[in-house]
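Got a structure for you, questions after.
Of the protein chains in this complex, all but one are displayed in their positions.
Here the chain labels run A, B and C in written order, and each chain numbers its own residues starting at 1.
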Amino acid sequence: MTEDMRPYYHKVQYYETDMMQIVHHSNYIRWFEEARLDYLEQAHFPYAEIEARGFLIPVLGVECQYRKAVHFGETVLIETEITKFNGLKFTVSYQIYDKEHQVLHTQGSTKHCFLDQEFRPVFIKRKAPDLYEYFTHKILHNR
Amino acid sequence: MTEDMRPYYHKVQYYETDMMQIVHHSNYIRWFEEARLDYLEQAHFPYAEIEARGFLIPVLGVECQYRKAVHFGETVLIETEITKFNGLKFTVSYQIYDKEHQVLHTQGSTKHCFLDQEFRPVFIKRKAPDLYEYFTHKILHNR
Amino acid sequence: MTEDMRPYYHKVQYYETDMMQIVHHSNYIRWFEEARLDYLEQAHFPYAEIEARGFLIPVLGVECQYRKAVHFGETVLIETEITKFNGLKFTVSYQIYDKEHQVLHTQGSTKHCFLDQEFRPVFIKRKAPDLYEYFTHKILHNR
Partner (left out) sequence: MTEDMRPYYHKVQYYETDMMQIVHHSNYIRWFEEARLDYLEQAHFPYAEIEARGFLIPVLGVECQYRKAVHFGETVLIETEITKFNGLKFTVSYQIYDKEHQVLHTQGSTKHCFLDQEFRPVFIKRKAPDLYEYFTHKILHNR
């Protein structure tokens, strides 16, 4: 987590639980998305604007390790950072903690690429230099 | 249920349960959609084709009464029928039974209208006479 | 909305949209739940505690009218109030507005009852007098 980004908080909803009395594992993948879009918004690139500029950012892959179950009534804190970027593809990593940042519940990552509206890959260096600068800066910063 | 339509079966999934050990109530609204789209497909109007022809069918309203909870491991049978139609708006009614059609678990209805791709209301009598005929026939049949 | 309750805000998530480019209608039923549980928490009856005290509050019915679609990138404001209560059953009503409280997007209600852990109906006047007092007070206040 770079020092200038706020972590994202998610309050567990009842509809996110399953009959094992814990949060269903598919919801963490959704929380990754929530945290990723909050991160982009904090970086002044709200995803609705990215799509309005003609770019799509699909998910190419996801991996997630569940360490300690999360329950209804809890709030989690999600730390997000961009860990790889090559101008076309990037990786985002996530760590899900309890609200007090004491216990690591879950960690994972998602892989993405930039597409145009015809679903063709787009190198963003020329097409979206501001986004390119930001991602490049983040990667250097996170090393 | 008119005699010529097969009921729709849905097998309860683990991810549809909640910590009360029953199916979360929001899923029945999704099952209504599953059953409605299956019904249209049986009627030879698959929804993907309806959208491809330029019509959208949003949901204007929904109501649902939960009589007896459904559990993981069960399969439900859903009966669907079109109960109102005026050329623009229509109502679909649903009854959710156990697999053996002995116990009524849930009943409800959804209200819809036809829109064009600019989200403007469309009377389908001229624009989609085959759909109009079908809906009109069903209403007469169900009286 | 009684003057002493904060409205509940929900930020629309990407995973809540569907291919009609709007929020899928089943999610409003989940937002009702979010708002209802927030309301109980504001009233100092967090739902996790209610269940820990041995009460379940299933949903007996739901109805919802969709007036104006909600889109990704928007935040909605949900007003919640208890509109009926007889010691066993109660009704909660919801109005979903845009963030600035200018446009009514959706309205609806849910019906509930109190059950014990064997799923038997419970009149809460003796078993949970604090909850009984609160609900009764709210109903009088909302008249």
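What we mean here is this: a residue touches a chain if its C-beta (ideal position, glycine included) is under 8 Å from a C-beta of that chain, and two chains touch if they have at least 3 such contacts.
The structure displayed is predicted, hence computed values, not measured ones.
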- Among the options B:37, B:96 or B:128, the absent chain makes contact with B:37
- Task: Return the single residue from A:56, A:88 or A:104 that touches the missing chain.
- Result: A:56
- Message: Applying the definition given at the start, please give the residues of chain C touching the unseen chain.
- Response: 14-15, 17-19, 21-22, 24, 26, 72
- State which residues belonging to chain B touch the missing partner chain. 13-15, 30, 33-34, 37, 46-48, 72-73
- Omitted-chain footprint on chain A covers residues 20, 22, 25-27, 29-30, 33, 56, 58-66, 69
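What we mean here is this: only the chains that are shown with their structure count from here on.
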- Item | Distance from the mean Cα position of chain C to that of chain B, given in whole angstrom | 25
- At what distance in angstrom does the C-alpha mean of chain C lie from that of chain A? 29
- Message: Please output the residue numbers of chain C that touch at least 2 other chains, ranges allowed.
- Response: 30, 33
